[in-house]
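Note that one protein chain of the assembly has been removed; the remaining protein chains are unaltered in position.
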Amino acid sequence: MFVFIIRRLFQTIPVMIGVTLAVFLMMHLIPGDPAQIMAGERADEAQLEQMRENLGLNDPLYQQYFRYVGNAIQGDLGTSIRTDRAVTEEIFTNRIWITFELALYGTVLAVILGLIAGIISATRKYSFSDVSLMIVALFGMSMPNFWLGIMLIYFFSVNLGWFPTIGWESWKHMVLPVLTIGTGGAAIIARMTRSSMLEVLDNDYIRTAYAKGVHDRVVIYKHALRNALVPVVTIVGLQFGTLLGGAVITETVFAINGLGRLVVDSIRMRDFPMVQGTILVCAVLFVVVNFIVDITYRLINKRIELN
Amino acid sequence: MTISNQENILEVRNLCTSFFTDEGEVKAVDGVDFSIEKGKTIGIVGESGSGKSITSLSIMRLVQEPAGKVVDGEIVFKGENLLTKTKKEMRDIRGNKISMIFQEPMTSLNPTLTCGEQIAESLRIHQKLNRKEARVKAIEMLKLVGIPSPEKRVKQYPFELSGGMRQRVMIAIALACNPELLIADEPTTALDVTIQAQILELIKKLQEELGTSLMIITHDLGVVAEMCDRVAVMYCGKVVEYADVKTIFTDPKHPYTIGLLNSVPRHDLKVEGELSVIKGSVPSPFELPSGCRFVTRCPHAREICHRELPALETKEDGNQVRCWIHTDQWEKQAEAVSTHE
């Protein structure tokens, strides 16, 4: 197990290098002078020169990259053009936790709903409940979440007044955004669970279990589900990433001050250090979560992996 | 019909199991009768497609519904018809009174549960043992089926065991609750030849020790010779010959049985020359011949065979055969055929 963790850790190194490189290069890929971009539109030539000096833009590219990574490791992702605050301060004070919470609750909701729906569907193949659940899942998967968010606000906040429209404070604020962000994932997990369960239920060892006189329920939850979950667990990590991305939309719709909204606002304001920083943090967060999921997965399914 | 015999642990009467496919009904088992005497062994023999496995699954009521269904007949186990039992009553019987061993030891064990857990499961269900007692019994069972260092094996997962060992675990699971009837569906087919003999010997030994009745499903006449008291030969969902094992080997009646015997290498008869094989192949279940089902491959087929399905006739010795050759009709046919050919 220890060896596996180390090996998996080494695998993330090239990804991390690639991610930082990509984010670093963003600045240089933008058409125009990076100093101009960093200093803002109205900067004069002296200011620009000063900026070049400060940012080390006159150094060779690889030196700039190493400096960027070195600074990033020390928690320096530059300064926001818009607010003059440190990018890391803006990200880590509040925003990252809100987004993390949102994505986490969304994932939990997706997993719970998806598993329940998938199991019901698989155990009652071709029944009315199976067909209707799968139709719902198809629609859930195909639904643009920005539209879902707006419609939820319209029905539950504007019409019924049950939940507040915007913000992220009490649990009441969280209901609609979590629904918005989790629906797509729930649909995908439901479909995945169903097909995985159906495959497992065709296995010989399920017949063995029935032949032992095991109750149908126990066959499903003890014998089938454990095996069916294997492929499902792998997509939960991916779902978390999708949800992290989905936070961009959800936070915009519900005016939640998380990372997603920060990215969008910063792009609009052309606040590039902030865009860079946020995207980097999200990517790193995703890589870390995937790493954790992989380790957990491995822990749970050591025996299957060996098989 | 047959009168219920107290000596018989299981009586199958006119069992019909069908599968309903897009192309139509497949009568996988079509009116099968046989019985198993207490403590004795019956062999169900046939090629794949003969319906022998579906017969065993029907007895366990494990045919997958709604695609497959037992449509007619009776399965009388200790005087009670299993087909009228409720789901719960059936669960109490499965793994407890009637157990089953399957063909594929590699896939018939759950990969996510230890061997011990899988043996203990039926003990906990049927004998209401607690976790600890079940574990002790599981180790005992592993010892009984000849697995070395059972204390260690009980904690292992199936993938850590060889095919032969897994089949031993399967046997341990099946026999854990000391069932009165054990159904073994091709228990050795997937194993190496040397292991096959060991497993058969083990089953035989345990059967004698525990007094279990045994039903072996196989295509291997060697297994039949070694293990069985009576044999039912099946072809396309029907029993074509039903006799004691001695008669099957010394005086087979049905051309199919004869064909099967001739295709097996026999060391007791030092016959020179090539083995014969039965010509042709099992007909598609959608295109069964209207008369005798074996007619397409039978070397003796006459006009009546194409026209009419022979009945399963009981001979003086109590053995049964389903063939026109062994009826009065056959001689009457002789003249007709000589002009026919």
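Lettered A and B in written order, each chain numbered from 1.
In this text, contacts are C-beta pairs under 8 Å (C-beta built on N, C-alpha and C of every residue); 3 or more make two chains touch, one makes a residue touch a chain.
As a convention for this text, contacts and distances are computed from a predicted model.
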item	value
Options "Hydrogenase", "ABC transporter permease subunit", "Transglutaminase-like putative cysteine protease" or "RNA polymerase sigma factor": UniProt name of the undisplayed chain	"ABC transporter permease subunit"
Absent-chain contact - pick from B:L15, B:V32, B:V63 or B:I278	B:V63
Candidate in contact with the missing chain, chosen from A:M141, A:V218 or A:V233	A:M141
Contact partner of the left-out chain, one of A:M38, A:A86, A:I256 or A:C282	A:C282
Touching residues on chain A - with respect to the absent chain	14-15, 18-19, 21-23, 26, 29-30, 138-139, 141-148, 150-151, 153-154, 158, 202, 240-246, 248-249, 252-253, 263-264, 267-268, 272, 275, 279, 282-283, 286-287
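Note that in this section only the chains that are shown with their structure count from here on.
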item	value
For chain A paired with chain B, centre-to-centre distance based on mean C-alpha positions, whole Å	54
For the chain A and chain B complex, residues of the former touching the latter	203-205, 207-216, 222-223, 226-227, 303-304, 306-307
Chain A-facing residues of chain B, complex	60, 62, 87, 90-96, 99-100, 102, 104, 107-113, 121-122, 125-126, 157, 159, 170, 173
